[in-house]
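Here the complex is missing a single protein chain, while all its other protein chains stay put.
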Amino acid sequence: MTETPVLAARGLVKRYGRVTAMDGADFELLPGEILAVVGDNGAGKSTLIKALSGAVIPDGGQILVDGEPVRFHGPLDARRHGIETVYQTLALADAQDIAANLFLGRERRRGGLLGRVFRLLDSRGMRAEAERVLDELGIGIRSMQQPVETLSGGQRQAVAVARAAAFGTRVVIMDEPTAALGVAESAKVLDLIRRIRDRGLPVVLISHNMPQVFDIADRIHVHRLGRRVAVASPRTHTMNEVVGLLTGALRMAEDGTVEEARPTVPAGTPE
Amino acid sequence: MGRRGHVGLAARGLAVAAAGALALAAAGCTSQKVGGSDTAGGGGGKIKIGLVTKTDSNPYFVALRESAKAEADKQGAELIALAGKFDGDNDGQVTALENLIQQGAKAIMVTPSNSTGVINAIKQARDRGILVIALDTATDPENAVDATIATDNVEAGRLQGQYVRAALAGKDPHLIMLDGTPGSTVSEQRHNGFLQGIGLPAGDPRILGAEPTNGEQNKAQQATENLLQRNSEVNAVYNLNEPAARGAYAALQGKGLAGQVVIGAIDGGCQGVQDVKDGKTAVTVMQFPKKMAATGVDDAVEFAKTGKKPSGFTNTGAMVITDRPMPGIDSKDTAWGLQNCWG
């Protein structure tokens, strides 16, 4: 493990009033991997992810992209570094069509006078590009002119994922992409995630679904009480061990072995 | 998805058509009542007369409209009553005039909202040979219409002023003036007439205050309350109309001052006359909108039949109504008033 992490964080802190959502959180994403982030409700996963995607500005700590420290002042900053996020809410404009959503916030204009002076959008070009991206990811939606609200949950998820995959040059972050989906649609989204990884783009996957995590992840980041408590591997650890780690029943020693935690009740749990 | 779209379209089309049909049906009934017979649309050989009032809400205009309808019925003519949505709705009146021209009205009676605002539309109507009569309010210039049938508003104001001066019996007036809509011709004419009648120059310090009330009771009450807060030495209140007078009375009564103040009004609505009878107001100057409307309709029918145009200013008169007559002022009592009141 001497590779430089594509995206890393050191000692991130975020407080909301008296509640501490991140309490010195570390994070490391290696090239070409699917990293699952697991943790109990209120463990601070979402805050960590938002900090990494620029949606939350941490009070302290450092974020590094390819080893270089960076500061994100908003989602646009993270995007400029090639970090794309699929939010749990998907952040799609429901009334607008697929192509418009794919290019939302980074529309392409026509060349020449029409684009420069009349600000004319290259609608046809964007539609073709959207079609290409969706095809490449094996998402079978034919018409790019359908409003997103007419799509099924899985299709909407696919559009959001495709948007991230199309524009992410370094990292794709996904927050609970299968939470709202049925079994068949979940499987398709997981396939999609693998395809993205196989194209060389590392993926951060936040999930509650342990079998799913063990099915797809290369490594597992365990988050508890606002910080990382362990990094496990599906190959060397069992599901029970990971669950034990995230509930605090088990803890991970320096050498990576898992042992019983001393039964101390932590005071002032940040919820 | 596709089916859904069809439903949306069908629902929309159907619903809109239904609403339109409903509205037509609802309005068609009343139109029959108005016209006396046959269809809502065609109208056949009936003489069509348009009436455009300032608003639909003021009881004075309602009286005007109802009498015009009654007279039209009697004469076998069809009356279409349109109105602005509020006092000052010039665009609404212009639209109403244009639509009446299109509709083929033989004559149009109009109480112009803003005397200069509707002149162009009136000219259009006259250019097409339509008789245009100004009712209640003169246009500026007055000859923009064929004829004017109205109360002499300066005279009405002057009568109120003269009576109030007499009722004060030599006491120096301390006057509050409750006006109509700012900029309205009628409001200005009555205001100035009143000052002539009571014998005060504009800007005299004995005028404690003048406030626009748009002729509405609640605004008048509020304005009076505020003026009383500043100075309660008042002994006379000029009112543009009877609703304003009721507002003034309510405010004065709240302060326990009602008994010692001479409240005057103009209009001659039945409630206004009743207020005089009950001693709430000292006097009201009655106008005769029924006569105005009936005269207008008669002129219109006459024009349609013979081509004879009325002209000039027809004063439908103003009568002082009070139960405490003052020497030198011609007046009638409230019993007469209640027989001749409108609305």
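Going in written order, the chains are labelled A and B, and every chain counts its residues from 1.
Operating definition for what follows: contacts are C-beta pairs under 8 Å (C-beta built on N, C-alpha and C of every residue); 3 or more make two chains touch, one makes a residue touch a chain.
Just so we're on the same page, contacts and distances are computed from a predicted model.
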Omitted chain, identified by the protein name its UniProt record gives, among "Sugar ABC transporter permease", "Aldehyde dehydrogenase family protein", "Cell shape-determining protein MreC" or "Multicomponent Na+:H+ antiporter subunit G": "Sugar ABC transporter permease"
Which of A:Val19, A:Ala93 or A:Ala128 contacts the chain that the document leaves out: A:Ala93
Which of A:Val19, A:Ile57 or A:Leu76 touches the missing chain? It is A:Leu76
Which is it among B:Ala81, B:Ala220, B:Val283 or B:Cys341 that touches the chain not included here? B:Ala81
Which one touches the absent chain: A:Thr4, A:Gln62, A:Gln145 or A:Thr169? A:Gln145
Extract the touching residues of chain A with respect to the undisplayed chain. 55, 75-76, 79, 85, 87, 89-96, 100, 104-107, 109, 119-121, 123, 139-143, 145-147, 149-152, 154-155, 158, 185, 188
What residue numbers in chain B mark contact with the hidden partner chain? 1-9, 11-13, 15-24, 26-28, 30-31, 34-35, 40-43, 48, 56, 78, 80-83, 85-91, 94-96, 98-100, 102-104, 114, 116-118, 120, 181-183, 212
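By our rule, only the chains that are shown with their structure count from here on.
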Rounded Å distance, chain A centre to chain B centre (Cα mean): 71
